[in-house]
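Only one protein chain is missing from this complex, and each of the others stays in its spot.
Chain nomenclature is as follows: A and B, assigned in order of appearance, with residue numbering initiated at 1 for each chain independently.
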Amino acid sequence: MSISNITPAALADPRDLGGPRQPLLRVQHLQKHFPLKRKGLALRGPRPAVRAVDDVSFDIRKGETLGVVGESGCGKSTTARLLMQLIQQDRGELVFDGQTVGSRALPLREFRRQTQMVFQDSYSSLNPRMTIEDSVAFGPTVHGVSARVALNRAHDLLARVGLDPARFAGRYPHELSGGQRQRVNIARALALEPRLVILDEAVSALDKSVEAQVLNLLEDLKRDFGLTYLFISHDLHVVRYVSDRVLVMYLGQVVEVGPAEQVFDAPRHPYTRALLQSMPSTDPLQRTTEAPLSGDPPNPIDPPAGCRFHTRCAFAQPVCGRQMPAFVEPAPGHGVACLRWQPESGYEPTPDFPAMPAPTPAVPLALGTLPDIFPEAHHG
Amino acid sequence: MLAYLLRRVGYALPIMLGVSFLCFMLVHIAPGDPLVAILPADASADLQQQMMKLYGFDRSLPEQFIHWLWRALHGDLGTSIATSRPVAQEVFKAVGNTFMLAAMATLIGFFLGSLFGFVAGYFRNSWADRTASFISVIGVSVPHYWLGMVLVIVFSSQLMWLPATGAGPDGSGAWKWDLAHIQYMVLPAITMSFIPMGIVARTVRALVADILSQEFVIGLRARGLGELGVFKHVVKNCAPTALAVMGLQLGYLLGGSILIETVFAWPGTGFLLNQAIFQRDLPLLQGTILVLALFFVALNLVVDVLQTVFDPRIERA
Partner (left out) sequence: MSAVLNPPILTKPVQRSRSHGANVLRRLVRNPVAMTAAAVIALLVLVAILAPWIMPADPFATSMFKRLRPIGTPGFPLGTDELGRDMLSRLMLGGRLSLFMGIAPVLMAFVIGGGIGILAGYAGGRVNTVVMRCIDVLYAFPSVLLAIALSGALGAGITNALISLTVVFVPQIARIAESVTTQVRRSDYVDAARASGAPAFTIVRRHVLGNVVGPIFVYSTSLISVSMILASGLSFLGLGVKPPQPEWGLMLNTLRTAIYSQPWIAALPGALIFVTSVSFNMLADGLRSAMEVKS
């Protein structure tokens, strides 16, 4: 279940160029490798590199919340920073509402007015020497808004994120709690009136109760301001709750994309399947007796040949170690990068593969089942 | 490991080149014609011609530098204007004296500094800490040449215990490790030891306090390790950094000995520098500074490498 539908406000934005069918952001063949120092004295030869993002392509549709999940080191954060152009990609391009980012039609500065980011660490993303209102008002002032108007906007936004400006505007970051700081970060991101907001693990560092409040806030803001979200997280429950579509990354590549319901209920990629099976259930009758994923995540410096997941895949066949799977769509809107779903790859589908066991739903316990394990609970 | 070593040496080489270039340029930043700077005012035309050829002032600047450097690497640092002796000879004679003095001062400073530093670090915020810290602040704040004068006043002039100046009773310059000679070393060495003492004390205090506050010490004590054992651990952890600081201080003293040597008329490189300045003897000045500076760079290199060898935590990129 997802909480938000495509908001009409997002489509009625005066800055909208291509209409509802055109993706807000089209990411094409993004690549970023981080070169490492050569071992020993070698002065020639190829340099080892961390292949953080390797040929990543996807679309972000207007008004949706696209969730991005994956283990640490899969390249989620690097992708986020590439999207914000905080680091330059080696290859690939971004197309925002039909216009290439960095081109004459859409210079970088203009793109940055329309795309903003909320970082994970709420403390280090605020300048410790600046008051809250100055931090929030900074963005607009850079784009020519007068200081007075910018401050007004800052106060307004602070009120909208639930912080009373009279009490909070003049404070410094260290005087606020983690949840309050994250609200400030959201306000700061909204100060430039963006259309796309990238949330990079924005709620991961918060307590669960605070997390719930902030998620509700994000939903309200999305509706009021007509925003589109890219929601990056390692917390599968949260991603399921907020996302319309979900994108799964593994070792710098996209392995599966699709509507949240479909990806969570009927995952097609073995990695997604394993990931979902590793979500612990609150039902004591559904116990995990063996680890769904074996082995350690391989080294991003030296990824395995062929399909990168084949060393840990329960369904791997020899062909998986030789051929890199292409991204195909076995069902419309639901894409997978796995040889099983590629008809001419040489992969022999086995009976147990297509039958995906339904992942354990988070169903509240029916009282009737309790006596089986707690005989003394008969009087429940 | 070898890779790191070579990389580190490779880094030091351009620095040494830069340092040599700066020394070379000293003659050229002096006001007026460089030739005037290196020749006595009444030099004959013949001598001027000789100097021109030697220094190559008729050639371009980079050529001059390479020429000068080449000769320097072969041990020819020019001729002193005042004494007409080769600079290299003067310098190497003096370096030994300075090194002796600096080494002694560094050892004294290291020993006392570590003592004060340990006391201060162990008994943090007590009166012992405050006293020890105060002494170390004095160590770095006192103008050491003035301190030398004061010590001379007290121990030489008033109490007549120790000689005031010089390096030996007979002035022959030959050093012997006997009481007659050592008593000449006492005052200058103690004076020189104040700055390293202050710096080592500060460093050791910070190190000890930091280590004692770390959780592994609590763990050690909880397992029943006595204070002596804990102390050994603390020493092991402090040692690499403290020794590195000591090595660097030795370098600073070698380079900065001029003031003390002037006060005590100790025949070392500092004294030589003083002469060179007083007599506007630029070849001597240039040569001495080159030797001292290059030595300092080499010393830094050695300290860095040794630190890597002894402290396994330092990353060997």
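Just so it is clear, a residue touches a chain if its C-beta (ideal position, glycine included) is under 8 Å from a C-beta of that chain, and two chains touch if they have at least 3 such contacts.
Keep in mind that what you see is a predicted model, and the values were worked out from it rather than measured.
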Omitted-chain contact residue, chosen from A:Val27, A:Leu126, A:Leu215 or A:Val257: A:Leu126
From B:Phe92, B:Phe111, B:Tyr145 or B:Phe231, residue that would touch the chain that is not displayed: B:Tyr145
Residues in chain B touching the chain absent from view: 14-16, 18-19, 21-23, 26-27, 29-31, 137-138, 140-147, 149-150, 152-153, 157-158, 251-252, 254-256, 258-259, 262-263, 273-274, 276-278, 282, 285, 289, 292-293, 296-297, 300
Residues belonging to chain A that touch the chain removed from view: 9-10, 12-14, 81, 84, 86, 108-109, 112-113, 116-117, 119, 121, 124-131, 133, 135, 138-139, 142-143, 152-153, 155-156, 159-160, 165-167, 169-172, 174-175, 185, 188, 192-193, 224-226
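Basically, only the chains that are shown with their structure count from here on.
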Centre distance in Å when chain A and chain B are each reduced to the mean of their C-alpha atoms: 58
